[in-house]
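What you see is the complex with one protein chain gone and the rest in place.
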C-alpha cells in the first residue's frame, strides 16, 4: 500500500502516521521530497482500511498495490484449476461446451434438445428452471418441476446438468439434483446467495455482473471460495456499454485478463452477449481464439416458440455447424476438447 | 408495437403475420411502401413477446411503443404518490431527509448520531445492520443485534428507521422491526428478494442498480407493486460510468425523468454517488434543485474510525451546515420540509 | 511516482532501477518487504515515461501520484480564474448565462432571439455558424455568413458572441469577429485545433468530450494554455453512458471536482445533456446548486421550425421563466449574477 501525504503535511504528521502503521506490524518506507512525501507500506496490508487512512487530514491519496483476493489469486496458486463433473472437464487445457435451452419448457423439449446437443459434442446440458426476468409479468420458469425434467434429460443422455439458483431457499434441492450451480449476472453481488453456495459441494458457475470489474467478479468468487467451495468457474457473458446494437458487449479481453489474475477457469456465453442468434457463432469463435476454457450456448429445438430468449437461441442444426468450426479451432489452440455422454 | 418487414417480404408474408396478430385481439394497420412495409399494432400488446416476432424470417425490426410497466406508470396514476412513515412524508410536495451511519456499530454510536441528525432536521434514521461488502473479509455488519440498536435509537429519538435487507430469511424480522425496508443497488434485480418485499406491508426504498436503466429500475419497483406493496420510494445513488474520480456518477437527470415516467417519489443518496465527504453537499444541493423528494445522507460521529464508508460520511457539524443550506433551497423549490421527531 | 517491483525481483534489479531514477535527478525511497518492494520517487517526475518503466521485466506496477497538468492546476494557482468579456464575467464568484439558438438561421431569427435572451438576463449570445452534424446530409450551418449575422446581433444588443470553431482555417476570422471561441465536444481531443486556439487572444470555451475523463478534459485545456491562451472556460455538457432515455447524462459531479482540481471556471450546457426541452430547467437548476459559474442554454423563437436541435430548445417564454428561478438560486448560492447589455 502507498500513502501520499498532502503538500502541507509536516514532519510530525508523517511521523505520527508512520508509527500508526508500524503498530499494525507493517514495514514503512518514507520518501521525502519537495512538496511530496510518499509512504510505502509492506506486510499484511489486508488489515488496513483505506477509507480510514483517507480521513487523516494530512493524507492526499491512498493506493493499494496488492490484490484483495487470496484464494482465487494466481500468485498463490500458479497452476490452472480444472473443474471436473462427470466426464466433462473445464480448465487446465480441457475445453467443454455447455448447451441447452434458456428455459426448460417440457419433457419432450428438454430431452430432444439434450440429445441434439450431445450428438453435436456438448459435454453438459444447461436449462433454466428458475428464470430471472426483468418483468414480473413474464414467464418465470417451471421451478422445481423444471429441475425434475432436467434430471430426466440427464438420465436419458448422461450429460451433467447446469441450472441457475435464484434463492437461498433452494440450496438443498440444487445440492442434491444439479451438477453445476449457476449464479446469474444479476446476482453476482447478491452476497447472501454467494455465502450459501459457498457452503455447497457442487461446482459453481459464476456469471459476471453487467457492470462488474474483473476485480469485483473475482472478489465474488472469493466469497464462494472463502465459504469452502473452491470449484468456481467464471463466465463472461457481456457487459453493459453505450452500444445498443448488441444486447451486451462481449468483453473478450476478460479471458486473458482473468487467466493472468486467477487460476480459475473461464467460459464464455456468447448467446447473452449478442442477443441475436446470427452473432453467436463469430463470438463463440472469438472466445475460443482468446483462450476460453469452455462455452455456454443457448440451443432450442423451436426458437420461434421458445418461452424466452428465442431470438438468441441456435437451432440444433446451427449449433451442430458451430461445433464443427469450434472443434477445429479448439484443436488449433491446443485444447483437449471433452465431448459429452 | 410496430413491426417493420424485411425488404424481401411478400404480400403473403405480411398477410400471414397480420392474421396472427389479429387472432391475438390486436388492431393491425399496414403501411405499404417500396422496400418497406410497416405494421402498427394497437391493443393490449403486453401479451406479445417481441422475441418471438423477431424470429419470423420476414421481420426486420420490432419496436415497442408503450411502457411495460403499469402500476408504477404515471399515465395510469397521474397524481404523485407520497409515502408517509410516522411524521415523515416523502413525495407529493413533501421533502424529508434520511440520515445516519453507514453501519450500526454500537449503542452509543447510533444513539449519538440519531440525536445529532434529528437535531439538524432529519426526519428518518438510516443505519446498516446487514452490509453488502465487496470483500468477504470486510466487516459484514452487526446483523440482528444492529437492528436491536436501531430500535433503541428510534425509541430514544422518535425517528422512524430505514435499514437494508439482504436475504429473504429476514423478511419477518424486518416486517416487525423496521419502518422502511431498503433494497440495495446490488440487489435491484434480485427478483427473489423483490417478490418477498412485495409481500411486506412496510414501505420499500429501492436503490437504482449501478448500471440499471430507468425502465429496468421502474420494472423492479413494478415487481414489488405487483406483489401488493405499492409504497415504493426510488433512490438514485449514482451509476457506473467510465469516470473514476468519483465513486459513481450521480445521474440528476433521473429525477425529472422518473417524475415524468412514474408517480413514485424519488430520493437521492449523494454519499454513495460521490464517495468523498467534501462532494456530498454540492450533490445534495443539485438533487434538491432538480426536484428530489428527499435525501439519504451518511453521517458518522467519528468518520476516521467508522467501520465502513468513513471517507464519504459527514460529521454531525458538516451535516448541520448542509441542512441549513438544503432547507433554504427546498423552500425555494416550493417543497414542504418535514423535520423529524 | 510509485514503482512496485514484481515478487521475483532480486536486490540487484532493485538497485539497478534505483540508480536509473537517481540519474534522472529523482529522490528514491525503497521499502522492502516479503514478496513486495516499493520504490517511492520524488522530484520532477514529469520527465519519467510510465510506459518505459512498465517495460522493465522486474516491475509489476507504476502509479503516478501527481497530476500531469500544471497551468490549469489549482495547486499552483489557488485563486479562481474569472474570464471577462465585455460586461460578462464567468468565474470568481460571478455567474453569467450564455443563450441563443443552436444555429444561426437568418438575420431576423438571430436578432429576435438575441433581444429576447438579453431581456431575460442573458449576458452572452451563442449561435452556431459551423455545425458539427453526425450526418453529411444534415444542415451544416450558414458558415461565414452566419458569423456576419451574429455580429449584427451583437451590434443590436451589445451582447458578446460565442460561436464554435471547427477548422484551423477559420482561426483568423474567429480571432477578429467572435468574443468567445467554442471548441465542441467532438473536437475536445482534436489536438491540432487546440494548438491553434492556444495561439488566439480570445477566451476559449472548451466542451467536455462525450467520454472524456476530468483529467483528459483538463489536459486539453492545458494544451490551449501551454500555447499562451490562459482564458479557458470548461463546459460540462453531458457524458455518454448506458442510459438512453436522455441524449447524454449530465455529470454534475464535474462541477465540484473541477473546482477542486483546477482554477478554471466551469459552465454547464443542460440543453445538450438533456436533449429534451422539458428537462432543461431542472438540470440548469441542479448545475447552479452544484456551484456552476454559468450556463449555456439553447433558445429558439420557433423551436418546431428550428434547423437543428429544436427538440431541446427553449422558447423565449420558457427561457424567461427559467431565468427567474435561476436568478433566485444563484443569489442563494452567493453568486453575483451578471446580466447582459
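All chains are identified by letter, namely A, B and C, in their written order; residue positions are counted from 1 within each chain.
Please note the rule applied: a residue touches a chain if its C-beta (ideal position, glycine included) is under 8 Å from a C-beta of that chain, and two chains touch if they have at least 3 such contacts.
The structure displayed is predicted, hence computed values, not measured ones.
*Asks:* Out of A:108, A:155, A:173 or A:332, which residue would touch the omitted chain in the full complex?
*Replies:* Here the residue in touch with the unshown chain is A:332.
*Asks:* I'm checking contacts with the chain that's been left out. Which of B:9, B:41, B:104 or B:329 qualifies?
*Replies:* Checking the options B:9, B:41, B:104 or B:329, the one contacting the hidden chain is B:41.
*Asks:* Hey, which of C:187, C:231 or C:301 is the one touching the hidden chain?
*Replies:* Considering all chains, including the one not shown, the answer is C:187.
*Asks:* List the residues of chain C that touch the chain left out of this view.
*Replies:* Within chain C, the residues touching the omitted chain are 46, 49, 51-52, 54-56, 68, 132-137, 166-169, 186-187, 189-193, 195, 210-211, 216, 219, 222-223, 226-227, 240, 303-306, 308-311.
*Asks:* Of the residues in chain A, which ones touch the absent chain?
*Replies:* 211, 213-215, 239, 241-246, 249-253, 255-257, 260, 273-274, 278-279, 282-283, 285-291, 328-329, 332-333
*Asks:* Footprint of the hidden chain on chain B, which residues?
*Replies:* 2, 4, 7, 27-34, 36-43, 60-61, 63, 65-66, 75, 211, 240-242, 244
The definition used in the following text is that only the chains that are shown with their structure count from here on.
*Asks:* Counting residue numbers used by both copies over all numbers at the interface, does the chain A-chain B contact come out same (over half shared) or different (under half)?
*Replies:* Chain A vs chain B: same; shared/all numbers exceeds half.
*Asks:* Please flag the chain sitting at the greatest distance from chain C, going by CA centroids.
*Replies:* If we average the C-alpha coordinates per chain, A ends up farthest from chain C.
*Asks:* Quick check on this structure: which chain has its C-alpha centroid closest to the centroid of all protein C-alpha atoms?
*Replies:* B
*Asks:* Express in whole angstrom the distance between the two chain centres, defined as the mean CA positions of chain B and chain C.
*Replies:* 31
*Asks:* What are the residues of chain C that contact at least two other chains?
*Replies:* 211, 241-242, 244
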